[in-house]
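Removed: one protein chain of the complex. Kept in place: all other protein chains.
Here the chain labels run A and B in written order, and each chain numbers its own residues starting at 1.
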Amino acid sequence: MNEPLDAKSREKQYQLREEPTVRLDGRELFTATSVERWKQITENIAWFVCLLATLVLIVPMMAILTYLLVQAWPALSFSFLVENPHNYMTAGGIWAPLVGTFWLVWISLLIAAPVGVLAGVYLNEYARDNWCTRIINLAVVNLAGVPSIIHALFGVGAFVMFAGMGRSLLAASCTLAVMTLPVIITSTREALAAVPMAFREACWNLGASRWQTIRTIVLPNSISGILTGVILQVSRAAGETAPILFTGAVFFSTLPEHGIRAFFPYGLGDRCMALSMHLFTLSTQVRGVTPALQYGTAVVLIGLVLAVNSLSIGLRVYLRSRKKW
Amino acid sequence: MLQLVLDRTEPAVEWLIRLCGWSAILLVFGIFFFVFREALPMLSGKLNLTEFFTSPQWRPTAEPEPHYGILALLVGTLSVTGLAMLMAVPLGLGAAVYISEFSSGRMREILKVLIELLAAIPSVVWGFIGYMVLGPIIIRLTGAPVGVNLLNGSIILALMSVPIIVSVGEDALKAVPDSYREAALSLGASRWEIVYRVLFPAAKNGLLAAVLLGVGRAIGETMAVLMATGHAIQIPHSLLDPIRTLTATIAAELGEAVQGEPHYRVLFVIGLVVFVLTFIVNLTADLVVKGIHNERAA
Partner (left out) sequence: MDYAIQFDDVSVQYGGKTALRQITLAIPRKQIFGIIGPANSGKTTLLKCINRTLDFTPVARISGRVVVAGRDVASFRNVYELRRRVGMVFPLPVGLPLTIYENVAYAPRRAGIHDRTELDALVEQCLRQAMLWDEVIDRLDMLGTRLSGGQQQRLTLARALSHRPEILCLDEFSIAIDPVTTMKIEDVLLELKEQMTIVLVTNLVQQARRLADRTAFLSDGSLIEEGETEKIFTQPVNRLTERYVNGEFG
């Protein structure tokens, strides 16, 4: 039936509608049978279930974090951060543990970052693909999966006992360094592998040596990826408790609060306080602490870790926008 | 000038790089070696291994006869891990599927960031949450005498393992080539059918590896279970019984054990047990993932 159609009704005729039928020129071209309807139903159910799974994860977490923040609120203040704990840890602030965590992380980074990055450079740029390299790769991957308490035992056996460091800032930092090393190696390798092989070959053909190529082209173009990995490990080192529990962290120690000494309260051979350990002991072993202090410590630790992680994530996003090829 | 210095020192630099590369393998053996070293005096003879693995009596400070039986601790570890996985695997895989297949663009980025931040929360904070927040809730909801128990620990462990399962699982799903999805679409499959009939079989190795890595994380977790499962060394009979895991035992008692004494050394033996357990789990995950590469190459 070919009736003359005006523009508007012609438009309507050819419009595809959202329901599972399509009308074209007045005729139904496709009708959803029970098979398609069933597919639609199962897809909706699946979508819903998966969404539910995701929400069950995220919503309670948000609720818990908010609860922590609310409970911690009375205690959070600038003085909380810069005062030392008083009165057998039942009052005061968290300055000493904060400084302790800072030094622990910083020294372990000083050890782990150069070694890890160079090891990653070796594995990706120099190592040939033979049995030897494969074992090293296996070793790195498995080292990354070692539980933190085993790192603690290793730290006690190797650094406290064997190397004679005793329980000290140095031993604890070395333990943390060993803990973060494998992941730094892996993320360095990934960052290096992201630089296309074609660049390296172009440089070799121009008469540049392997190291020159790495120094001038490969490293500068992967440094941000490497940095992202290192920063992530910084946040991990700041939060870990078990590795430092027996290798150098201590719950109580008298410390200067003012002056320049407040920033350098621990010698390498001294035991030190740390935020993670402080939280552990404060919440499980000390009586008579106002809950707000405990929650406050927890909130500061979470905040610290999340802030560093966000830095890493932000760096990654920035990276993606500045791609050079 | 700097260029000249950098070039002249090239052999030294290459040597240094090689040295660092070997550090990783040295460390793995080193870890095993040093833990073994402290445990050895106890292992060679003094420790009754049958009693060790089969007796639930853990009384290291008893006079005159200390008992070193880790059965209760082993059951503690396995039960809290098992229960945690029961919760974490469906949640984790469901979330992985949602993020990978049902969400897109902005929402996906936000979810991935949230999962990453979830993964970053330190274990002592999780323990704190279990002890201070979840404990009272459990007491209120179930009338149990103590809020730190098997249930508490499993929930906390589940929440801790999920991010690994989600991120590794999502990677596995993303690694399935788009051409599979497109082929299925052209045959008329719905999104769920694509997931169920195409992606799960294709990514099963990676998903299995994700679960295994989650298990490995749970077995090795220390601080969170220390704070959330209580201190009772017993084989649990109900979800509300407090228990103790292998890892928590080490953390709780190493500080008091005198260095060199049997108690101290037995704790290192427990450490070896945990190390071996996680090593096996991680190695399996590794091999499972390699299975993909071999299949792909074939």
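Here is the rule we use: a residue touches a chain if its C-beta (ideal position, glycine included) is under 8 Å from a C-beta of that chain, and two chains touch if they have at least 3 such contacts.
All of these numbers come straight from a predicted model, not from anything done at the bench.
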> Among A:I111, A:A208, A:L268 or A:V286, which residue is in contact with the omitted chain in the full complex?
Replying inline: A:A208
> Of the residues listed, A:F78, A:W131 or A:W325, which one is in contact with the missing chain?
Replying inline: A:W325
> Which chain A residues touch the hidden chain?
Replying inline: 128, 198-199, 201-209, 212, 216-217, 221, 324-325
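Here, only the chains that are shown with their structure count from here on.
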> Taking each chain's centre as its mean C-alpha position, how far apart are chain A and chain B in Å?
Replying inline: 16
> Across the complex, what residues on chain B touch chain A?
Replying inline: 6-7, 10, 13-14, 16-18, 20-25, 27-31, 34-35, 37-38, 90-95, 97-99, 102, 111, 113-118, 120-125, 127-129, 131-133, 159, 162, 166, 189-193, 195-196, 213, 216, 219-223, 227, 247, 250-251, 254-255, 259, 267-268, 271, 274-275, 278-279, 281-283, 286
> Which chain A residues qualify as touching chain B in the complex?
Replying inline: 39-40, 42-43, 45-47, 49-54, 56-58, 60-61, 64, 67-68, 114-116, 118-119, 121-123, 126-127, 135-136, 138-143, 145-154, 156-158, 161-162, 178, 181-182, 185, 209-212, 215, 232, 235-236, 238-242, 245-246, 276-277, 279-280, 283-284, 291, 294-295, 298, 301-302, 305-306, 309-310, 313
